[in-house]
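A single protein chain has been removed from this complex, and every other one stays in its place.
As written, the chain order gives the labels A, B and C, with residue 1 at the start of each chain.
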Amino acid sequence: MLRTVSIDSLMPYIGVVLLVIAGSFFFPQVLSAGYLSQQLQIAAFLGLLATGATIVILLGHIDLSVPWVLTGAAILSTALVGSGNPVLSAIAVPAALAFGALIGIVNGIGVAILRIPSMVWTLAVNSMLLGLAVLNTGGFNPRGEASPLMIAMASGDILGLPISFLIWIALSIALAGFLTRTPFGRYLRSIGFNEKATFLSGVSTPSVVFTAFAIAGMCSALGGVMLAGYANQAYQSMGDPFLLPTIAAVVIGGTSILGGRGGLFGTIGGALFITLLTSILSVMQIEDAWRNIIFGTIILVMLLFQTLRKGAAA
Amino acid sequence: MVSIMSDNSTPLLEMRGISKHFGATKALDRVDFTCNAGEVHAVLGENGAGKSTLMKLIAGVLQPTHGQLRVDGQDVFLNTPQTALRHGLVCMFQELSLVPDLTVRENLLLGAPGAGLGWLAGTGLDKAQDVLNRIGAGQIKMGTRVADLTLPQRQQVEIAKAIMKKPRLLILDEATSALSASVVEGVFDLVREERDSGTAILFISHRFHEIEALADRVSVFRNGQRVETFMKGDHTYSEIIGMMVGQKIEELFPPKPPSQRDADIVLDVQNYTWESQVRDVSLSVKRGQIVGLGGLDGQGQGAFLMGLFGLLRKAEGTTAISGQATEINSPKEAKKRDISLAYIPEDRKTEGLILDQSIQENLELAALGRPDLDAGDTALYAGSLDQLALKHGGLELPVSSLSGGNQQKVVLAKWLALKPRCLLLADPTRGIDVKTKTQIYAILRKLADQGTAIILLSTDYEELIQLCDETHIFFDGKVVASLNGDDLTPENIIAATLNVASEPQAAHA
Amino acid sequence: YRPECFAPAPGTSTISYDAKDGPYKLAFVNGFAGNDWRIQAIQSAKAWAARPENADKIDEFTVVSVGNDSAAQIAAIDNFIAAGYDAITFIAVNPTAFEPVIRRAERAGTVLVPFDNVLDTDKVVQINESQMELGALKAQTVMDILGGEADKILMVNGLPGNATDRDRRLGMMSVLEQVDGLEIVEVVGNWDTGTSQKVVADALATHGEFDAVVSQHGSAGSINAMQAAGHPIVPMGVDGENGVRMLMSDLGIPGVSASQAPAMSAIALEAAVALLEGNELPQTVFLPIPQVNAADLEAGVNFFPDLPKSFNTGTGFVECFEPFTPQELLGQSPDNT
Partner (left out) sequence: MLDYMRSNRREVIAGVVLIALLAAYLGSHPRGASTYVMTIWANQCLILGLAACAQFFAVVVRGIDLSVGAVMALTNCVASYLLDGSAVGIAVGMLAVVATGALCGLLNGMIVVYGRIQPIVVTLATASIFVGIALLLRPTPGGAVNYDLADAMTLDLLGIPTALIITVVAVIGFWLPFRRTGLGLGLYALGSSEQAAFQSGIDTRFIRLAAFTLAGLFGGLAGLFYSFVTTTGDAGIAAGFTLNSIAAVVLGGVLLRGGVGSLIGALAGAFILKTIASLMFFSGIPSLAQPLFEGMILAAAIAIGGADVLRARNKLEVFS
């Protein structure tokens, strides 16, 4: 984890602090434990998606299939639980994760074998998943239901800390360890910088790509499961609001969109920042037009800070 | 830009107290340097001596940290290549300035004199064309994508492109590093002509016979400083090397041990064929043997080497490692313990290294995949690094901060960590200075003595003769001559590369 | 043709065309397909077409979804005009983009019937519920329950920039602005359950308790958020999703569940046929708003615990025809067009 801590990755944390302070001027309650822990809980959903996205972006790719992997996983898990069959409800979460991994592999095949740019291939996969979901809902659609486990994962808390947040952080730490302590992590970054040289060093680059996309898929799926737990239901296109914030969270966290550079520590900050920003803009009842403008501007400012700092360093 | 014959009293280009720092590295340190019209001024120095940096300053690609440049006695500030061009300072860059996805024609037009952002008239193309013809590149079609050209062809285009700009000062930074002897001659004639018409030439090369052939004056650089400047012939070959490396180099090539016939065969390839580029090639390498692959560029030797490393699909023929017939379908398989081949690719910057990562990380990348090795263990590399005397400011620095010679050492060390049974090298000494070369030759020979089998592809026939126990010359995908012992002479090699099999020796190929 | 089905909007004109004899070629041009309401609208339309009394009036019935792109929707409508269809119903992606295509339809003698998201035009018959009224109804109900007195009310809006959202909001405002000293807190739920839950949670955390909540589509999120925050049960005006009504009856939330019914896709077809048969219809039809007061919630009647929560309970309008049974809708296998 520490290896991935850079000044850039600290930027969003500073941003978070500033936001909280600024927000507390308008609403003192922003400083309340209730509000803050709530933000942690909600940030976890975005955070899980961003965690997966970070892995793929480190690889030098991008995954646009997040929204409907998320939705698909949610529909699948709630359907299994809704079936009322104890066995099926027990495997609901694992099944959803498997679904995510599977889609991840499909993404990986297009990218690593057919060499299709991830940006369009994952987009196509996304629209196929949408098609599947529509088709499924159109046919016999079982009564969906979130299992107590899913609800606990999304809304429960341990000593005041939201479980969703704990899951997210635990996963991030685990993955960060995985990225820094295993060859896989090294291969990931190396491919992000220079896939050819990595391949020539005797690395089976396709399998690295598969693994990365599979992990990302599972993260999206987990996000879907927990969102289903949160809303206690699954519904069409519940993932659509998450795509762009996910990417924003990753880059604000200092991960280079070109691949190779960055890490999960920054992404955590990025997800927290984006969540808090949206929340504060929302509770301040700022008109939608201005929310868009402010949101975009703040992101730009953060990024400009990053380059300014580099300029100063160089 | 018409080239005025400036009288020799005021030098065409004058540099005063020039320093260039990259963070900690002092690429150039208070250098004074002048260059007169109508002379070929050779610049010598080992890798990282600062030659290219100096040239990049003249070409306006880099700006000096301190110091002043003068053209015709006038102070100038070359903030961009355009400004340099306006003064007639043209550089033929070492890492070429050709755009891969554009055609040869488009590349020649790019930044050609008078070519602005508007409509491109295509002036000067014919000039470029006859330059190409003269340096034996007539067959290059104007319509081909540069990406589809071989490295030598690109260098030829780059030369044409430079000359097309009617330079007053022409810089050739390792312009000929990949060109075969015959082509080089054509280039030299051209350069001499330019010189005689009053152009100043700055010439960088690591090949002494080229300096010998072309230079009027010579400047030697070491560690970012100009050691000395003198007329060619004022100093002997070994004196110059002494200046370059700051110490004497006794023998460029290590002595060849008598080849032992009975050593067992490590790698044996039979009837290797791929597409139309490699045709029915059979050869084998014994323990402790260094086998050379020669020939003009693109005759199949490069592809053959790739094939051995499992980079070619649908290749025919059989490969046996120490008697074991084996299928090698990927680098991953090739580096497995029971096969343990290593391949040093031709282009270290894009294929051998990950420039943005640290030296350490690059060293580890190959060993990581080997369960029997602990890639993190620095002892794995220490040996070869000492032997190669890697010049670096810390293993955690990006490998890009090394000059090419040192980058090449990293590529070697990275693979030597796997203690490969058979080492495949694709022109490992291109653009590498003498000292580094000797270090590389020494370590290759040592490895051989320790039992490693080595296949060395080289464009430098000195290496094929002095270093290799046996040399196979490729022509049009086939091995047209296999030379060893006394047959291993320049004449035979040149004859074979041009496939004029007049010499009797070539018979038993 | 049942006139009572097509209640005229106040002050609207009437429209009729020369009768054509059937059977007719009908098309339904949907916009975005990826949400439950739209899917159910498609299913309702197909269920309607499948009913025998309608089936024999229909020669062909085609449904397409074109995504959130009015240009694509215009193209689709043009395509069916070109293909000689008699009538085309559609959910307009944009209320003002269809003037030219309406003119082309007139020339070709094709009947257009927009519904749900309708047009700012008086040239064609439009089928919808009064969005103003829908908003007003929710607000009025909660205010009545509160006896007309309230200090602070939470209003969860829909998709910004959408005309329907605008009208519903105005409807709510028309009531709430009458209440003096009332603080209205607005958040944007995007008609999305998850988003609604998030923004309501934030609003509760920062604004404390509310006397009532009025919410557009996605109300389940609002209720979840209030539960999570331990907010006391207060009167609510919510949408008609199955899951919402379940929560309402489980938690005993007072108020009203009123919804835009996907079944109106069938009414639009009904209207199209009526027009083709030469009947005169109001230019703007305001369907009665399917609404259930919390008190009258009854499992299996107006909500269905064994169906998906995202199922929309608005399965029909009694004035027009026997509402569809859920089986009739969900049983619709996707492979009969």
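Simple rule for what comes next: contacts are C-beta pairs under 8 Å (C-beta built on N, C-alpha and C of every residue); 3 or more make two chains touch, one makes a residue touch a chain.
Everything quoted here is computed from the prediction, not taken from an experiment.
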Contact set of the excluded chain (shown chains only): A, B, C
Contact residue for the chain not shown (choose from A:Val30, A:Val251 or A:Ile280): A:Val251
Contact partner of the left-out chain, one of C:Ala19, C:Ala55 or C:Ala82: C:Ala82
Absent-chain contact - pick from B:Pro81, B:Gly186 or B:Gly295: B:Pro81
Hidden partner interface residues of chain A, rising order: 64, 110, 113-117, 119-121, 123-132, 134-135, 137-139, 195-196, 199-200, 244, 247-248, 251, 256-258, 288-297, 299-300, 303-304, 306-307, 310-311
Interface with the unshown chain - residue positions in chain C: 30, 33-34, 39, 42, 46, 62-72, 74-76, 78-80, 82-84, 94-97, 99-100, 120, 160-163, 166, 334-337
Missing-partner contacts on chain B, residue numbers: 59, 61, 80-82, 84-85, 91, 93, 95-102, 106-107, 109-111, 115-120, 143, 145, 161, 274-275, 303, 306, 310-314, 330, 351
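Assume only the chains that are shown with their structure count from here on.
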Comparison of A-C and A-B (more C-beta pairs in contact): A-C
Nearest-to-centre chain - CA centroid comparison: A
Computed distance of Cα centres, chain C from chain B, in Å: 72
Rounded Å distance between chain A and chain B, as computed from the means of their C-alpha atoms: 46
Mean-CA-position distance for chain C and chain A (Å): 33
Multi-chain contact sites of chain A, meaning residues that touch two or more partners: none
Chain B partner contacts - residues on chain A that touch it in the complex: 183, 186-187, 189-190, 193-194, 196-204, 260-261
Chain C contact footprint on chain A (complex, rising order): 27, 29-30, 32, 34-35, 38, 42, 82, 130, 133-135, 137-145, 155, 227, 230-238, 240-241, 279, 282-283, 285, 288-289
Chain A-facing residues of chain B, complex: 330-332, 334-335, 343, 345, 350-357, 361, 364-366, 368-369, 375, 414
